[in-house]
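Shown here: the complex without one of its protein chains, the others still in place.
Let's turn to chain A:
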Amino acid sequence: MSIKRSLLSVPFRFCNMALIISFLLLGFNAFAADPGVSDSEDAIKAGESLFNANCKTCHKLDSKFTGPALRGVSDRRELTWIQAFIKNSQQVIQQGDATATALFAEYNNTVMPAHQFLSDEDVMSLLSYIEYGGKAEATPAAGDGAAGQGAATGGVPGEYLTIILAVLVVVLLLILIVLGLIVSVLTKYLNKQDDLEEDDKQFINQRTDFKKVFKSDAFIIIITAIVVALVAKTAIDGLYTVGVQQGYAPTQPIAFSHELHAGDKEIPCQYCHTGVEIGRSANIPSPNICMNCHMHVQNLEGKEGVSPEIQKIYDAVDNNTPIEWVRVHNLPDLAYFNHSQHVKVGGIECQTCHGPIEEMEVVRQHSALTMGWCIDCHRQTDIKTAGNEYYDKLVQLHSESKDALKVKDIGGLECAKCHY
């Protein structure tokens, strides 16, 4: 009964996976922080703004970035060590601290700037944020967005539904197997009976006549329907992708690598995309911005001469001819999008829409940029109301609701927000 065994093994695997998932979920929340670190709202809030202003370019809470992941640092290290390191890491390293030296080596001798201006209190609130803050944001950044938020804000989590479904499947399969077993046992038993008539025998040992089934009207109708449905579905899906350029990664006139600039060199996005906090367009940098660095940097580290790609910038400047980049993200003209609303006001990370740009050798369109994609985000995204007087009245009017104030709650789904 090899088949039977393999059938039985499937539900077990499901069970195992479910168990693993649930352990993972539990484990995710299980970390300890130094009890000296306050978990008060105020401290977290203060820490968040400090973090965003000073640390965010290089550190993430839950994953390695330029520097190490920070959550749990108060558990790993002494508070005094942390304070000293944040304020002047080079000093700590030069003093010969083993941990610090090891860290420095681990992260390619990248120098962390000194933060002498931070008070001890500032550092403590920074730690509060590092340990207790940013959890709602951390999850979607890692995962796909929707599911993580659901888990963080309550309701029936998606994982539980999967487990329930898996259990149901297992139960149904078990019933099927048991029924099959019963049938085969009964067949065997009946076949052993000698007093059976020919008709009954035939009935017991009947085999499915596939030829007949294939020719039956019902089968043909069902198959036709399925084929038509599949074709229709493919066609409709295909039509929905018309104009959707997700994954579009054209070759650019200059082989500019975001991986090198934004990833390795950690140049903040805003350094080149100057318009992102002030206007509608983020701006493709003009060569004079490139020249700020490429006045000195003429080739990759360790290479001699002028790189042919960098030479193109020099040519553009010398000949006063603009560089004709190929637009990667093409919104239709009928949709109005403003970067400053999302980046400056909404505090959305560039990566939320543009994907892991710091890992892209060639920029590609990460998101679908469809209206459905916009709307989904507007449905799910909380408004960054903190400290913004503009939203005071809306927050006050919304205070009775249990749910957070989302973009959709203040007209974020209305037509004339983007179409005019």
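To be clear about the criterion, a contact is a pair of C-beta atoms (placed from the backbone, for glycine too) under 8 Å apart; a residue touches a chain by one contact, two chains touch by 3 or more; residues count from 1.
In the analysis below, contacts and distances are computed from a predicted model.
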Chain not displayed: protein name in its UniProt record ("Phosphate transport system permease protein PstA", "C4-dicarboxylate ABC transporter substrate-binding protein", "4-hydroxybenzoate decarboxylase" or "Quinol:cytochrome C oxidoreductase"): "Quinol:cytochrome C oxidoreductase"
Listed residues A:S63, A:T224 or A:T321, member touching the removed chain: A:T321
Touching residue (missing chain; options A:N205, A:T224 or A:T241): A:T241
Listed residues A:A105, A:L260, A:I284 or A:V297, member touching the removed chain: A:I284
Those residues of chain A which, in the complete complex, touch the missing chain: 234-235, 238-239, 241-243, 245-251, 274-275, 277-281, 283-289, 316-317, 320-327, 330, 332-334, 336, 338, 340-341, 344-345, 387-394, 397, 410-411, 414-417, 419-420
